[in-house]
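Heads up: the structure comes next, in structure tokens.
The complex appears here without one of its protein chains, the remainder shown in place.
Order as written gives the chain letters A and B; numbering starts at 1 within each chain.
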Amino acid sequence: MAWTWFHRFASPPHVYRVAGRLTPWLAWPAAALIVAGLIGGLVLAPPDYQQGDGYRILYVHAPSAWMSLMVYTTMAVAAGIGLIWRMKVAHAVAASCAPIGASFTLAALVTGSLWGAPMWGTYWQWDPRLTSELILLFLYLGYMGLRSAFDDVQRADRVSAVLAVVGIVNVPIIHYSVIWWNSLHQAPSVMRLGEPTMPPSMLVPLLMMLLGFTLLFGALLMVRVRGEVLSRERTASWIREALRP
Amino acid sequence: MTAFFDMGGYAAYVWPAYALTLTVVVLNVVWAREALKRSRKEALRRLTMGGSES
Partner (left out) sequence: MSESGAMRTALNSAFDGAGAPGNPAVPALSAARLVLARDLKLAFRKRSQLIQPLAFFAIVTTLFPLGVSPELPVLRPMAPGVVWAAALLSSLLALELLFREDAQDGTLEQYAVSGCSLTWLLAAKTAAHWLLTGLPLAVMAPLAGIALGAPGAAMPGIVASVAVGTVALSLIGSIGAALTVSIRRSGALLSLLTLPLDIPVLIFGARATELAIGGQAYRAPLELLGALAVLGLTLAPLAATAAVRINLE
């Protein structure tokens, strides 16, 4: 019983259809949450005790950073599943994740830099979180570079899957070593707020943005996976049905 | 109203940060839809050209 569900899930035509139907259910709530979060974060939340209105960058920086890590984890898990069970759909998911994750990592880096600039006096500091984000960007670029080096999609899928799994093992190690390194040299950090604990008026918009971005990732994934699944399919039968306008 | 845009003096940092993030969001949406469109076109082309190839 469980196996039939699993195999149905793995079938490309099924995924193509279901992903298409799920997309609006993810996209519209995402849009609503993000708009609400923006209003909450920009207008309704009070200024910070230490950083005034400058801290409001948190409402775009934190979701971007969250995305960069969550997407990488999803990518690695999907890649691992694809490698172990030889599921094309899992590889399609992994391939879809990479550009999304890389672009939000870039956003996290730039917003983090803009957040720190007025507080630090420079546009860059080797803050542990920013440094880890930078290394994560390199991991994404390496994954995408490795994929594009292979003409055969199947080999690209499987080789990059090994890299993704190796990478996910390394992410906590890298993160820990960067924090350790930074604690020795005491670089100034700014990603902490003056408030001892976050009041609800500050916290709720943040949670809305985090959830909204997560649902957005879901929607983007649905769209991309459909395309990736199509390009991995050879047999014409279900495609003809599926692409009928 | 101007106080809102001024962001307590941090306007030069806050607004570009928001603009950039929202641009990344919009770009991702456009990018994903373009990718799907391209894959559909490609799949249709394979259909009409190759018939049922392996």
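What we mean here is this: a contact is a pair of C-beta atoms (placed from the backbone, for glycine too) under 8 Å apart; a residue touches a chain by one contact, two chains touch by 3 or more.
None of these values were measured; they are calculated from a predicted model.
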{"item": "Chain not shown, its touching partners among those shown", "value": "A"}
{"item": "Identified contact with the non-displayed chain, of A:V15, A:L33, A:I57 or A:L139", "value": "A:L139"}
{"item": "Hidden-chain contact residue, picked from the options A:I174, A:M198 or A:L243", "value": "A:I174"}
{"item": "Residues from subunit A at the interface with the omitted partner, ascending", "value": "83, 135, 138-139, 141-142, 145-146, 149-150, 155, 158-159, 162-163, 165-167, 169-170, 173-174, 176-178, 180-181, 184"}
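Here, only the chains that are shown with their structure count from here on.
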{"item": "Of all residues in subunit B, those that touch subunit A in their complex", "value": "4, 7-10, 13-14, 16-18, 20-22, 24-25, 27-29, 31-33, 35-40, 42-44, 46-47, 50-54"}
{"item": "List of subunit A residues in touch with subunit B within their complex", "value": "34, 38, 42-43, 47, 52-54, 56-57, 60-61, 63-64, 99-100, 103-104, 106-107, 110-111, 114-115, 117-118, 216, 220, 223-224, 226-228, 230-231, 233-237, 239-240, 243"}
